[in-house]
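This is the structure I have questions about; it appears just below.
The complex appears here without one of its protein chains, the remainder shown in place.
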Amino acid sequence: MDLLQQLTQYAFSGFSTGAIYALIGLGFAIIYNSTGIINFAQGEFVMLGGVLTYFSLTVLRLPYLVAMAVAVAVTTAAGAAFERLTIRPLKSPSPLSLVIITIGGSIFIRGVAMLLWGKDTHALPPFSGNDPLTVGGASIMPQHLWIFGITLLIIAANKFFFYYTISGKAMRACSHNRTAASLVGIDVRKMVLLSFVISSAVGSLAGIIIAPLTMTAYDVGVMLGLKGFCAAIIGGMSSGFGTVLGGLLLGLLESFGAGLISSGYKDAIAFIVLLLILFIRPQGLFSKAQTERV
Amino acid sequence: MKRDYLLFLLFTLVVLVAPLAFEGGYLLNVLVFMGINTMLAVALNLLLGFAGQISLGHAAFFGLGAYISGVLTANHGVNPWVALPIAALSVGVIAFLLGFPILKLKGHYLAMATLGFGIIVFIVFNETVEITGGPSGLTGIPTMKIGAMEFQGEMKSYYLIWGFTLLTMLLSINLDHSRIGRALRAIHDSEVASRVMGVNARFLKVQVFTLSAVISAVAGSLYAHTMTFVSPSSFGFNFSVELVTMVIIGGLGSIFGSFLGAALLTFLPELLRVVQDYDIVVYGLLLIVMTMYMPKGLAGGVASLARLLRPAKKRTVDHAQG
Partner (left out) sequence: MKRSAAAFCLFVFTVAWATLCQASQPIRIGALFSVTGPPSFLGEPERNAAQMVADQINKGGGIKGRQVQLIVYDTQGDATKAVQLANKLIKDDKVVAIIGPSTTGETMAVLPVVEKAGIPLISCSAGRKITEPVNHWVFKTAQNDNLAVTRIYDYLQKKKLTRVALLTVSDGFGASGREQLKAQAAAHGIQLLVDETYGPKDTDMTAQLTKIKGTKADAVICWGTNPGPAVIARNAKQLGLKLPLFMSHGVSSKKFIDLAGDAAEGVTLPSGKVIVADVLPASDPQRKWLISFVKEYQKLYKVEGDHFAGHAWDAMMLLKGALEKGDDTPAAIAGNLEKTKEFHGIGGIFTYSPTDHAGLTKDAFVLVEIKNKDWVLVK
């Protein structure tokens, strides 16, 4: 394997893990954009998607597609219930107490999953074929193509929803100014609920399509959530291509860092580069500088 | 103002007498760790509660303090009393240099940058196997000594650690009532407005960040010499989050609140052992419920409870005094 082939493979590996981070990051961005909440339980939605699919497949013996639908439906219901029970009753929550509530939620969901389905790791079968595709000496799995495809699909659906539907526009209005939005007759609370519904659905979908590659267990949400969170922040918390670029950047940094410098320090390398970027551009990579109002 | 010092005096008395009730028992061990956690929570509260700057990587400073002190004493035979100030000083320098670029960031960017720093430090602990012992940990750290007296055994560790913890709390109370405390609160409310009023916001934030890191490092050093063993798993992202939780559950900006938060989170696992396998579920649930129904934290909860219980007449007298 010559150097060029190796570099191609690093790029491929980076893109494929990056796409996973991006997909998870989208869930963070959707909630943040309409509510200003950083939902630390987002990783658990991803976990629920994978674990629920596995158990629908093996315990309930449902066909693959039905199992996926069940998983998305149950996770979405969990996301909605989480919002109704913990976020909505609060009168004027501070952003920090919301952080603790979502952290509590994440611990709770993880605990329930552990009690219900145990601590074992499980692998889902791939959607189509298990033979790698080789391009220019480098290879990826067919499942990676599914990830790329579904990520693009979700972004397109997001764009359409947020810019061309009434509910989507209303959600954007809420993110800009809640008071103003409610004054023009937008039911802000409904929009918050809707954002949890969408992001838990997106999160569970992400959990399902990555599970054949990354495997799934009750505790995968922590690491994946962390990486998704970073992807979303690098991308300036955009629910579109910003987050995708953020995820891909993170994935590429990790893979080239591991391949060319040191695999032990690969996460450190990625974070050092990200910190340097933030130090040079404190307002984020993909957003314009804003003046703060007093 | 006087109330805080009075409360502190009372608190000191309780701390001094408390171990007599637990001598020889296991609970004394828990109280030792509670002291370390209180110190860390008070330190983080300076940054989070007073200056309003989030840090999701404070476990890194705690860990750096523990490892610097541990490596110096275990591998190079340095006296623990020399290692402790070295650890505090070097962490101070790191925090000071890091503070300038990192505190330029706001909101979730700051959250991610501090988180990133925490992860980088965690990886360094794991990877520098020749120095730190890597993931299996560093052994052979000596305990602290004064003359012939060794701080071994729970009773002595208790007084050593709580001594430092009380000092930290006193320092924190003083700071709160000083000009700096008022300036910090101004930054918390509106940084731009405080800058207009002539507060050098950025430098002040860096100073508080450094102070908070130094206290955490001292706590780390004490932890290392009490445990005589350190491993990276004690200083990961989870512990950073746990520290933030202590401060918020306790009540942002309240020094005694930070103690309450630390005390609760140290004791909770002991109490939850009753529910066995369900402990993690109950723990998550408690975090949610407490944050929902005590928005001002335990400190706020205790204060309003006290107000409810006290007769109306005495309350007005108190008010006149305060």
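Each chain carries a letter (A and B) given by its place in the written order, and its residues are counted from 1.
Here is the rule we use: a residue touches a chain if its C-beta (ideal position, glycine included) is under 8 Å from a C-beta of that chain, and two chains touch if they have at least 3 such contacts.
A quick note: this is a predicted structure, and the numbers were derived from the prediction, not measured.
Note on the undisplayed chain: of the listed residues A:Ala80, A:Leu145, A:Val197 or A:Met215, the one touching it is A:Met215.
The omitted chain makes contact with just one of the residues B:Met227, B:Ala263 or B:Leu287: B:Met227. As for the chain not pictured, it touches subunit A at residues 1-3, 6, 9-10, 12-14, 16-17, 20, 114, 119-123, 130, 132, 134, 139-141, 210, 213-215, 217, 219-220, 222-224, 254-256, 258-259, 263-264, 266-267. In the full complex, subunit B contacts the hidden chain through residues 24-26, 29-30, 33, 126-127, 129, 134-137, 139, 152, 154, 227-231, 233-234, 269, 273, 276-277, 279-280.
The rule is simple: only the chains that are shown with their structure count from here on.
Subunit A and subunit B have CA centres that are 32 Å apart.
Contact residues on subunit B toward subunit A in their complex (touch as defined above): 48, 54, 101-102, 104-106, 108-109, 111-113, 115-117, 119-120, 123-124, 126-127, 190-193, 237, 241, 244-245, 248-249, 252, 277-278, 280-281, 283-288, 291-292, 295. Residue ranges of subunit A in contact with subunit B, taken from their complex: 32, 38, 86, 89-90, 93-94, 96-97, 99-101, 103-112, 114-115, 226, 229-230, 233, 237, 262, 264-265, 267-268, 271-272, 274-275, 278-279, 282-284, 292, 294.
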